[in-house]
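This report concerns only the one structure given below.
With one protein chain held back, the other chains of the complex are shown just where they sit.
Up next is subunit A:
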Amino acid sequence: MSNSNLSGGTDGRTSDAYWKANVRLMVGCLIVWALVSFGFAILFRPLISGIAVGGTDLGFWFAQQGSILVFIVLIFFYAWRMKSLDRKFDVDEK
């Protein structure tokens, strides 16, 4: 059922370039992922504590709300960008 059905569908060079573009996009998204959660919500919270949000500071907002909203945007952004990368490198599913 599994590996016998796998096929790449492209030559090595295309898939290398495709993979590199994918990894670049992924790293960008993961930097944002880490920045809003580990950064703004935890480690850099004291640095942005001057910015007030509804009775508390921006770091608290990121910790209990902002990071989750950014996570959602990140996944859809990645899925959307990947779909056009799939098409650009002609490796999308028919």
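Rule of thumb we're sticking to: a contact is a pair of C-beta atoms (placed from the backbone, for glycine too) under 8 Å apart; a residue touches a chain by one contact, two chains touch by 3 or more; residues count from 1.
Here is the rule we go by: contacts and distances are computed from a predicted model.
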Q | Per UniProt, the name of the complex member that is left out, chosen from "ABC transporter ATP-binding protein", "Sodium/solute symporter family protein", "Ferritin family protein" or "Cytochrome c-type biogenesis protein" | A | "Sodium/solute symporter family protein"
Q: With the missing chain put back, which residues of subunit A would touch it? List them for me.
A: 1-3, 5-10, 12, 15, 18-19, 22, 26, 29-30, 33, 37-38, 41-43, 45, 53-57, 60-61, 63-65, 67-69, 71-72, 74-76, 78-79, 82-83, 86, 91-94
